[in-house]
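With one protein chain removed, the remaining protein chains of the complex are shown where they sit.
And then subunit A:
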Amino acid sequence: MARVRIDMKAGADLDGFRKALRALVRDGVAPDDVVFAAEGAQDLFGEPFVGEAPPVALPRVVTRLIADVVCHRDHERYGLLYRLVWRVLHGERALLEVASDPLVCRLARMQQEVRRDIHHMHGFLRFRRVVTKGGVTESETEGSGIEDKERFVAYFEPGHFTLVAAAPFFTERFANMAWSILTPDGSLHWDGKELVEGPPARRDPAAAGDGFEEGWRTYYAATFNPARANPKLMAQHMPRRYWADMPEVAAIPELVSSAPARVREMIAREAAASPKRAPEKALQKMREDRPKSLQDLNALIAASEPLVSGATRAVLGEGPLNADIVFVGEQPGDQEDREGRPFVGPAGQLLDRALAEAGIERGSVYLTNAVKHFKFEMRGKRRIHQKPSVSEVKHYRWWLMAELEFLSPRLVVALGGTAALALSGRQVSVTKTRGRQEFPPFAGFLTVHPAYLLRLPDAEAKASAYRAFVDDLRQVRVIAGKRREAA
């Protein structure tokens, strides 16, 4: 005969169970000596329990199981859970690992049923847009001056006491909407900030439809493939108990009954190919849609959003279209980004000087960058240049190669490692491979980026590096000249 009776609140009374559990453990009450009674239960035997007790340390898997199983409708749930806790505390610490144990097996099944029920609510609940004067609760409109308010209301009948457990899904997902979920066990109202619990509700048979329900039914019907009809499988996944509140299921009878005829018709109907539309023409037209000139390509680049962070605009290449030499830098800097032109900042000015010394006229060459946008990070009021990542460089490579195809220069000069990466598709060491290169399909040359010269701290190193750079440019001039003569 049970010694202790514990009254539990209706629904998923996790707090009540926690409180009871602590006291029962403190008093060492065996599972057989306790009865958990739902609110209002009449079997009055044993002593009602009172008092506070210290927390009980339990493995996390056990507390998680408890939180789930208290939502189950089975009236034995609290008793079964207490039996489990008792055994866990009396030598069977790892009891939940023994999935073959009958009690564990039964509780695991209950847990699974609760979780499935929550999952069903997440999937099968349907909101309906309702416009109200002032919304559902009065306090929302008090003095706010708002008249019409949009609220999304759903009626749902969960299989277990899962309304509260399912709620975080809705608050996270429909954060900026006002919504209410009504169930026979209680209701929840969300205004964008706060979740308020309300009393049980009934389905309102007069609830107005929503202008999108019809469209949703249309979609649902259209996405069904009659050649695969399998209504049994559908019913297995979508239990009938939810159908009453799902607008789309109204389409089911007609879809199922018309399916065989639709399939017969499809199989009977032979193709009526229309010979008018010849593939060659269509394909040709499709091919012609690629950028046809450098101007087209540049328009496309200018219209695209930067793939690096920062950049106010794309900095396009500049120079005569029939230039023998194309110089490829890394990416525009602060000044280039402001002016929208390549090589106008300090490094560009240094390049100008070196070009002049090497006997190359700036106006005769084409200057462009591997990456078309300035990548930077704000530090205070300054825009600090950030090196583009390998994949960013590779991304821009498609544009660069298309650009070069339009220019078809005799020689492509990579200024620095990033440019070489963009041109060759792989990492290249400038110091090791400086000089002549192949950047298929173009003849190439690799040298340092002028910005590198600016960064050298030591004046002597700077001077000698500059001389080497000018020497490289002289070679570039010679190679390009020879290639022109050969051609």
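We adopt the following convention: a contact is a pair of C-beta atoms (placed from the backbone, for glycine too) under 8 Å apart; a residue touches a chain by one contact, two chains touch by 3 or more; residues count from 1.
Definition applied: contacts and distances are computed from a predicted model.
S.K.: What is the protein name, per UniProt, of the chain that does not appear here: "Cd(2+)-exporting ATPase", "Glycine betaine/proline transport system substrate-binding protein", "DNA modification/repair radical SAM protein" or "Cytochrome d ubiquinol oxidase subunit II"?
M.R.: "DNA modification/repair radical SAM protein"
S.K.: Which of A:D27, A:D74 or A:D210 touches the chain that is not shown?
M.R.: Residue touching the absent chain, from the options given: A:D210.
S.K.: Quick one: say which of A:R3, A:R18, A:R73 or A:R126 touches the chain that got left out.
M.R.: Counting the whole complex, the residue in contact with the absent chain is A:R126.
S.K.: Out of A:D15, A:D32, A:E76 or A:E97, which is the one that touches the chain we can't see?
M.R.: A:E97
S.K.: Against the chain that's been left off, what residues of subunit A make contact? List them.
M.R.: Missing-chain contacts on subunit A: residues 94, 97-102, 105, 119, 122-129, 152, 154, 169, 172-177, 210-216, 218-234, 236-238, 246, 248-249, 252, 255-256, 259-260, 263, 265-267, 269-275, 277, 279, 282-283, 285-286, 289-290, 304-305, 307, 389-392, 394-395, 398-399.
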